[in-house]
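Yeah, one chain of the complex is gone here, protein chain that is, but the others are all in their spots.
Chain naming follows the written order as A and B, and within any one chain the residues start at number 1.
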Amino acid sequence: MTSLYDEVQTPTDGVPTRRVTMTVNGEKRTVDVEPRLLLAHLLRQGMQLTGTHVGCDTTSCGACTVLLDGRPVKSCTMLAVQADGHDVETVEGMGSASELHPVQEGFKEEHGLQCGYCTPGMMLASKALLERNPDPTEDDVRWALSGNLCRCTGYQNIVKSVLWAAEKMRADKGEDA
Amino acid sequence: MYPNRFDYESPKSVEEAIAILDRSGGEAKVLSGGQSLIPMLKLRFAAPAMIVDINNIPGLDYHHVDDEGNLHIGALCRHVDLEESATLADTHPTLAAAAGLVSDPIVRTRGTFVGSVCHADPQGDWQATMLAQDGYVVAQGPNGRRNIDMRDFVLGPFVTALAYNEVAVEAVIPGANGTPRGGYLKLERRVGDFATASVAVSLDLDGDVIRKAGCALAGVGGRTIDANEAISCLVGKTLTEDSIDQASDAVAAVAEPRTDHRGSDAYKRHIVQTFVKRILTNLAQTEQKAA
Partner (left out) sequence: MALDELKIGGMGASRRRVEDNRFIRGKGKYIDDVVLPAMLHMEVLRSPVAHARIKSIDTSAAWEVPGVRLVLTGETMAARNLAWMPTLSYDTQAVIATDKVRFQGQEVAAVVADDPYIAKDACSKIVVEYEQLPAIVNPDQAKNSDAPLIRDDKVNQDSNKIFDWEIGDKEATDRAFAEADVVSSLDLHYPRSHPSPLEPCGSIADYDRATGKLTVYMTTQAPHIIRAAVAMVAELPEHQIRIISPDLGGGFGNKVPVYPGYVISILASILTERPVKWIEDKSGNLISTGFGRDVYLKGEMALRRDGKILGMRMHTTSDHGAFFADAQPTKFKIGLMHSTFACYDVPAAHLTSDGYYTNKAPGGVAYRCSFRVTEAMYFQERMIHAAANDLGMDQAEFRRVNLVKDDMFPYRTAFGFLTDSGQYAKCLDLGLEAIGYSSFKAEQEEARKRGKLLGIGISTMTEPLGAGNSREYDIIGIKMFDSAELRVHMTGKAILRTGAKTQGQGHETTWAQIVAHELGIPADDIVVEEGDTDTAPFGMGTYASRSTPVAGAAVAMVARKIRAKARKIAAHLLEVSEEDIEWELGRFYVRGNEERGVTIQDCALAAYSNVPDGLEPGLENNAYYDPPNLTWPFAAYICKVEVDPETGVWDVLKFVAVDDCGVRINPMVVEGQIMGGLTEAYAMANMQYITFDEEGNCIGANYIDYLLPTAWETPGFELHEVVTPCPHHPIGAKGIGECATVGGPAAFVNAVMSAIEHTGVRNVDMPLMPNRVFDAVRNGQDISGMPPVRVD
């Protein structure tokens, strides 16, 4: 869908900005941004997509994970201008208005979240894993999620949530577990 | 958490990038994966006046082995590309062993091999693998290309021999003439931690005789430690308990560890020795099984 207006990030006098266009959750968005603006901040403050969270300042925790062209990246360690011409998927883009993505369902079914702060990043990293490996082992899941920190769950239920989702996705495709 | 202001350019060719760097007079930094540079910008440890983003230059995201068996890694080849390679373990097993140990899986989708080497962090994994295998960096500047041997590439922590108007366009790691074998072990307290100590070992075998041996260490000194000479005691020999002990002692002796909150210098030196021994012993056992 083409945007009917240009979103403008308010610059402070004389500060050069750059116009970039990216697709966010399937929707084309054009923005004027300072080059130093981090992608995480563009998503959160610029586009009010606050599901992407900021949990550290050393690229360690993964709470800011989004999918860039289908691959998980830490949006706090990317400049917004670098998303120019690319596809960004945030948690708000998972599932549809009427239906949750199996990963989202799995996290609820298997108690894969408590405070919910790491959850969007965890789910997107999990989604990316399942798209490349539809039948992961527990070790595969733990390895793929080792860039996402959680303080509440102890990870065991997160692993169960992902395996639950994997099974559902295989069943939906008509494959057996 | 918030970088300083900087100017930003996004060239569409290497030549354009070089021209911009040339004009900048040393005030610009090249941005590829950004997984090392952007954290430094956010903490304001780095504050360049300009960022030259090479991510939009086509044709740099390759990695392939040429007819002579040499591995060419383009400037935009991501860590994950090497981790997921089906053939790397056969041609360059040391790199294959290291690939999954670089940082964490999400950083690996974005960070680049060449960028990591250019960042020149003394604890960097890839530098150690390159140093152990006579790797070199191909730099391109206003006057054309030049090869910079890994030994000459890193001048100090976070400082390389690249001129301010040069871009590292690829890294080359020679292939083995005989059978390539190798390993990489890293002691990290958790995924993504900096190494307490790590060891890269590379062997070129003729049957079970070692024709060439390379070794380098990370995390045990203010720079990547070149242990090639130390491990050369293996050349002409086969892997036996004695030759393995000799090699691990020799390599441990050239480490330059410092005591810090990850451990004493004696401990780190011991880890180096243990890891060399384990890599070589594992290779010896695999050889026996194959035989």
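Everything below uses one rule, namely that a residue touches a chain if its C-beta (ideal position, glycine included) is under 8 Å from a C-beta of that chain, and two chains touch if they have at least 3 such contacts.
These numbers come from a predicted model, not from an experiment.
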Contact set (omitted chain vs shown chains) is A, B
Touching the absent chain in the whole complex: find that residue among B:Lys12, B:His64, B:Arg145 or B:Arg189. B:Arg189
Among A:Leu67, A:Val91, A:Ala128 or A:Leu163, contact with the omitted chain is made only by A:Val91
Name every residue on chain A in touch with the hidden partner chain. 12-13, 34, 36-37, 44-45, 48-58, 60-61, 63, 90-92, 94-95, 100, 104, 107-109, 111, 113-120, 123, 141-143, 145-159
Interface with the undisplayed chain - residues on chain B: 1-2, 4-5, 44, 104, 187, 189-194, 196, 258-264, 267-268, 270-271, 274
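The rule is short, and it goes like this: only the chains that are shown with their structure count from here on.
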Give, as an integer number of Å, the spacing between the C-alpha centres of chain B and chain A. 29
Would you pull the chain A residues touching chain B in the complex into a rising list? 15-16, 18, 34-36, 38, 54, 57-60, 62, 65, 68, 71-74, 76-79, 81-82, 84-85, 125, 143-148
In the complex, the residues of chain B that touch chain A are 1-8, 10, 31, 34-35, 38-39, 41-43, 51, 53, 55-56, 80, 103-107, 109-110, 191-192
